[in-house]
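Of the protein chains in this complex, one is absent; all others appear in place.
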Amino acid sequence: MSASGAEGQALHAVPEVATEKQTIAQAVRDAMLEEMERDERVIVLGEDVGVDGGVFRATDGLIERFGAERVIDTPLAESAIIGMSVGLAATGFRPIAEIQFMGFVYPAINQLFAHAARMRNRTRGTLSCPMVVRMPYGGGIHPPEHHSESYEALFLNTPGFKVVVPSNPYDAKGLLISAIRDDDPVLFMEPKRVYRAFREAVPAEAYTVPLGRAAVAREGTDVTLIAWGAMVRVCLDASEVLAREDINAEVVDLRTLNPLDRETIISSVVKTGRAVVVHEAPRTGGFGAEISAQIHEHAMLQLEAPVQRVAGFDVVFPLAHNEKLYLPSRDRIVKAVEKVLAF
Amino acid sequence: MSASGAEGQALHAVPEVATEKQTIAQAVRDAMLEEMERDERVIVLGEDVGVDGGVFRATDGLIERFGAERVIDTPLAESAIIGMSVGLAATGFRPIAEIQFMGFVYPAINQLFAHAARMRNRTRGTLSCPMVVRMPYGGGIHPPEHHSESYEALFLNTPGFKVVVPSNPYDAKGLLISAIRDDDPVLFMEPKRVYRAFREAVPAEAYTVPLGRAAVAREGTDVTLIAWGAMVRVCLDASEVLAREDINAEVVDLRTLNPLDRETIISSVVKTGRAVVVHEAPRTGGFGAEISAQIHEHAMLQLEAPVQRVAGFDVVFPLAHNEKLYLPSRDRIVKAVEKVLAF
Amino acid sequence: MPRTRVYEAVTERLEILDTEGRVDDALMPEIDTSRIRDLYRDMVLMRTFDEKALKLQRQGRMGTWPPIKGQEAVQAGVALAMGENDWLIPAFREHGIMVLRGVPLHLVYAYWAGDERGSSFPEDVRCFPVAVPVGSQWQHGAGVGLSLKLRGEDAVAVTFGGDGSTSEGDFHEAVNCAGVFGAKTVFVIQNNQWAISIPLHKQTAAETLAQKAHAYGLPGIQVDGNDVFAVFTAAVEAIERARRGDGPSLIEAVTYRLGDHTTADDASRYRGEEEVEKWEARDPIIRLRRYLDHQGLWDDDQETILREEAQSWVDAQIKVLEEMPPQEPEEMFTSMYAAMPPHVAEQMGELIQETRS
Partner (left out) sequence: MPRTRVYEAVTERLEILDTEGRVDDALMPEIDTSRIRDLYRDMVLMRTFDEKALKLQRQGRMGTWPPIKGQEAVQAGVALAMGENDWLIPAFREHGIMVLRGVPLHLVYAYWAGDERGSSFPEDVRCFPVAVPVGSQWQHGAGVGLSLKLRGEDAVAVTFGGDGSTSEGDFHEAVNCAGVFGAKTVFVIQNNQWAISIPLHKQTAAETLAQKAHAYGLPGIQVDGNDVFAVFTAAVEAIERARRGDGPSLIEAVTYRLGDHTTADDASRYRGEEEVEKWEARDPIIRLRRYLDHQGLWDDDQETILREEAQSWVDAQIKVLEEMPPQEPEEMFTSMYAAMPPHVAEQMGELIQETRS
């Protein structure tokens, strides 16, 4: 596997090694499996991650392979999952904690923010919390309440954390391996809407996709669409529609939200002069605002129009009936692009 | 008391009635006291709010006046303080819950976001949670760790909540009374740095300052400084310095962060052509980004320079020794203004 | 001085009706025979609408559904013990008691089919909406119990949760605070022995869940949760206690989830057939039917009629459900705040324009 492949920009730049067509869920599982093989400090813990293999099967087979001491079914206690991980991580383990759905991360916020994110700074580096917190997030699967949330903004005003969101199987594996090897706590958001929506070639062996680097998922010249996770594919869809109108959209897949790859964003926007940020979370106070602010701060003079945001509405994520009305759609993105072009 | 007084724009527009020179802490206490007199559904609960009168004395004397059934000392359990308030509010009380410091709100996030903020929408209006959550926030008093935080951004991507931050005694009383009378959950952030820093005339009786309306704390023509809470005074200080350089700054005191008074912000920026947003929380992902994004979205063509943000650094709020280096200062604001003017 | 006992207490288990349908006469509560028949009817109704929901789900007419099969006795027994003005604060597997307390079935279906209007109960129904975040509802139960105490109302709060939910911090805070405040709350644990794939012994090292009451200085009791008379007896005792102002208490009802965790789950991945079969033999409905048979209170004709009535009632509720007009897009916005703020109105306008164009 060539370094340029692993670190490359293109969405599907899979290097020429043995590959397998995998879903994101499988790629996530394999990333954990390989890191657990490689490093015995890596352990997995969470609700139903063991015998059941995870409610999304993302830990399927791990307990058979590594035993109940390294794949730990926990009691139903999110604060304990993270709080114990802090204790484990600070004393030499590299826990991968699963929060079953992002909607249930709230009880763990105290341990995440007051401790995991601060341990290194608090002790001026004497102790640290190398841990990954995996959580499925986002809408699109018509589940009960609290199962569709995208709370990334909650995590992006808290220093000490990294926040990573893959959009495809190749990145999912490479980013998760990077996250596991990272020496700081990493929040790893998994877009459950596309967990099994499609398969892509994924190298069989371990490789890393670096944290903190966005990818240009589609090159274009007229407008930059900026997204992460499941919204990347919606942006790609929108680009197809736009292409038919001779509008050539560039799609930037952020992959890491903190640290943000400002360079890739700004150089794309400088090229296209226009940007639309897309996310599932409610619009107001969402991370789209930060991206918009940074673009204006760093490329105001190159902008032909103000940055637009296509986001969820400022309402509670609706139950199944209204889910579709809530989520940013291809058409909304197309409309926003038309708006920035008409400015 | 004239309606224009209560609802007015100017920071010190105190109507001509019996007034008393009060601190913010006293004004906060009086607001509760008067509402408790007026409406027996109003109760106060939290850690040390009763016998002790609150660690900042903001509930001083209330238990003597209203008894332990309406001024409730709770066990040390933030999730219970809010979770029980949800039960109380949905069945007819109007609880004012105190979280001792904003740094300790994390354990209550689940109850705040998953329930308080959603009850009305979840039940399509059948049940609701009219409650106020008071919490001292912000830096400047050299306390131990976790006592200086400004977590407002955490609350501003969650619909269903209102978020209010007074900057002075008059507003503190009027806004808190509005918050108590509001039929939805209101987060009431109290800038502890200026709890007792100064006194101002406050009407002895009850009055309201409307939620959702910013105030122009200082009129100006050259640049708009946008801030809330303790940072308003720092902006006013900066304006004085700027005035000596013949730069005439307008200071907008947001007072309510959700719903945001976009109209006041935009009309000020349209007038001045330049804006600097100031907040204590870390810069990245802070609420300054939202304000910046909205200004660009709605007044791009009237802007002479991109909106600047003066904020905390993207680090853990430091302990006392470095606190001063962290907090936005008068000088940083002045520098940012010079930067937007030089753009 | 030396080593002294500072606390001594026991936790008891109550059983009245055995699997053969025989009761312990000394403990059998006084219940009119007609009410015993009603209990049976209630449990059959629950079973019927639960099974129907699974069918609807397979037909794509229902969202994720958490079945209550096997847990009917807990819900029917507690419902019977509750007074008219008492509040119910459910978790998410309490459709049975919710319906018995007056929540229209079509609303329960609507909720799980993905329609928020399903949590908009008639005004006189004192019931909280479903709480999906596990354990969070315990706090509301404590809060409502405090509310009733402060207001001096002659009503209590009855709140439910699963065995898994007792591991959440919220359980602890809620029961502890209720104890301190003497809240008029009854905490009912439906210990169905599984929290998705986690069996009880991986949930806690405590031998029983009832003994957790010792941590809070409260009475706690374990009952056979498939024994509707034991459940009823314990619930009456706890509710009366709370109503009198003697404070909260805890009931652990040991039962079993005969179905999958939800329609999204496959329980065969983590538990064996034998265990399920063992518990099928303890089915609370069969057990009560045996009792009725022994007492000569029921016959096959009545059974046939009941089953038919239950079916047609459920079908009628489905009809009401299906006749509900679709939600307007606006409804996503209109209940966010008592008064709609401008930015929400603006967004609502955008959506209306979009859906109408």
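For clarity, chains are labelled A, B and C in written order, and residue numbers in each chain start from 1.
Heads up, the rule we're going with is that a residue touches a chain if its C-beta (ideal position, glycine included) is under 8 Å from a C-beta of that chain, and two chains touch if they have at least 3 such contacts.
Treat the numbers as computed from the prediction; the structure is a model and nothing was measured.
Under the touch definition stated at the start, the shown chains contacted by the missing one in the entire complex are A, B, C. Checked against the full complex, the candidates C:Leu27, C:Ala316 or C:Ala338 give a single residue touching the omitted chain, namely C:Leu27.
Think of the hidden chain as still there; on chain A it touches residues 43, 69, 72, 74-75, 77, 79-80, 82-88, 90-93, 107, 110-111, 114-115, 119-128, 159-160, 162, 182-184, 212, 258-260, 262. By the touch definition given at the top, chain C reaches the unshown chain through residues 1-16, 18, 24, 26-27, 167-173, 176-177, 179-180, 202-208, 210-212, 214-218, 222, 247. Residue-level contact of chain B with the missing chain is found at 47-48, 50-53, 55, 73-80, 103-104, 106-107, 142-147, 283-284, 313-316, 318-323, 325-326, 331-332.
In this section, only the chains that are shown with their structure count from here on.
Chain centres computed from CA atoms place B at the largest separation from chain C.
If each chain is reduced to the centroid of its CA atoms, chain A and chain B end up 32 Å from each other.
Centre-to-centre separation between chain A and chain C, using Cα means, comes to 37 Å.
Residues of chain B in contact with two or more other chains: 79, 107, 110, 114, 121-122, 159-160, 258, 260. Residue positions 116, 133, 169-170, 331, 336, 343-344 of chain C each touch two or more of the other chains.
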